[in-house]
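Up next, chain A:
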Amino acid sequence: MQKIAELIKKEAESLLKENKVTAVWAWQPGEFYYDNSPVCFTAPEQLDKLVYNEFCPSNLGKYLMAGSKKNETMAVFAKPCDTYGINQLIKDHRIKRELITVIGIPCSGMIDIKKIKNQGVKGIISVSVSGDDVIVTTAYGDKNFKKSEVLLAKCMSCKGSDYMIADKELGEKMEVKCQKLNPEDGVKKLEAMTSQERFAFWQQELSKCIRCNACRDICPACSCEQCIFDNQEAAVAGKASANTAEEQMFHIIRAYHVAGRCVGCGECARVCPQGIQLGLLNTKFAKDINEFYGKYQPGADDDSKAPLVDYKFDDVEPTISAKGVR
Partner candidate 1 sequence: MLKINKAKWAELFAALSAQGTLYLPAEVDGKVDFTVWQDGTEVNLQATQTAKSIKNVFFPQIENLLDFKTDGLKLSVEQRMLPEEDTIAFGVRGCDVCSFEVLDKVFLKEPVDAFYKARREHCTIVSLACSAPDETCFCDTFAIDATNPGGDVTTWLVGDDLFWQANTDKGKELTEKIQALLAEGDEAGVNAQQKATKEIMAKLPLADFKIDPKIPAEQEKVFNSAIWKQLSDSCLSCCACTYVCPTCHCYDVRDFEIDNKVERFRCWDSCMCKDFTKMAAVNPRVSRLERFRQRYMHKLVYFPENNEGTFACVGCGRCLQKCPVSLNIVKVAKALGVAKDV
Partner candidate 2 sequence: MQVNEKEQAAEIVRRSGTDISKCMQCGKCTAACPAGYKMDIQPHRVVWELINEHVDVLQKAVTPWKCLSCFACAERCPRGVSPAALIESVRLSIIRQQGENCITVEEIPAYIDEKMPQQAIVAAFRKYNK
């Protein structure tokens, strides 16, 4: 990863120096080794702060929206999974393709610091990663982990090393090495439960929600100028979920609004401060769409018709599948 970080720095430097772009979106280090945050560089001398390691999960695509409105030229570094979100934003006319330079950067999977901390690790001073080995130095001593076991959930269901959009690719493509997860497995498990069990599951899960909107604000498909839940005119606006029904309403509608547009990046679940398994909802829509209307991967291109704004004459009828009610 270190080598790629160097390549990124060089690329950013030449883009800014040659005035090809006015801004470059990348990551900068935080207080600890693991809390890198997105940053916008506008001058070559700022670039010594640029970082790229196993703790850069954020998709930078959404940050291009503001500059796009001002007709700024921008470059963005994008991991393979990030390119889906960028395509979706282009398709939704939220960023202008002609203004942006997408530079594909390889990724071998991002580490989930929560997985490490959940194993009782506290007082982290530094983290070093080499190959599959992760050594965490803490105030209480060193701890060793296997990278393949502490990857972010979204990386364990990595869609592959190809870029859906890239003006340039840096370095060699990398694979995520781990026990792969199929996001649909979780959905299938829930589907196999009884209606009562599912309701209990979701009630427990959604009642954790504090309506901080992090899931929405990080989502590359949630790019509305004003979210309907913030629109006082829309009769659904609410700052807090007063009860189960309202929580359900928020999450159903949010999942519904991104249905057929959700690229499956898994960021919503990653950023949820309450650890709600939001992927189970979005993946359900994706699974249904694939089953009912044929396979569709949002963000794989920037011009296909999304399933919910399309139809076929012989689409499946909305009849009830369950026994005994019809």
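How these were chosen: all candidates are chains of the complex that A comes from, given by their letters.
Keep in mind that, in the parts below, contacts are C-beta pairs under 8 Å (C-beta built on N, C-alpha and C of every residue); 3 or more make two chains touch, one makes a residue touch a chain; residues count from 1.
Predicted, not measured: the structure shown is a model, and the values here were computed from it.
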| item | value |
| --- | --- |
| Candidate from 1 or 2 that touches chain A, complex-wide | 1 |
| Interface residues, chain A side, partner candidate 1 - complex | 30-32, 35-40, 58, 63, 118, 122-125, 138-140, 204, 208, 210-214, 216-218, 226, 230, 232, 237-242, 267, 270-271, 273-275 |
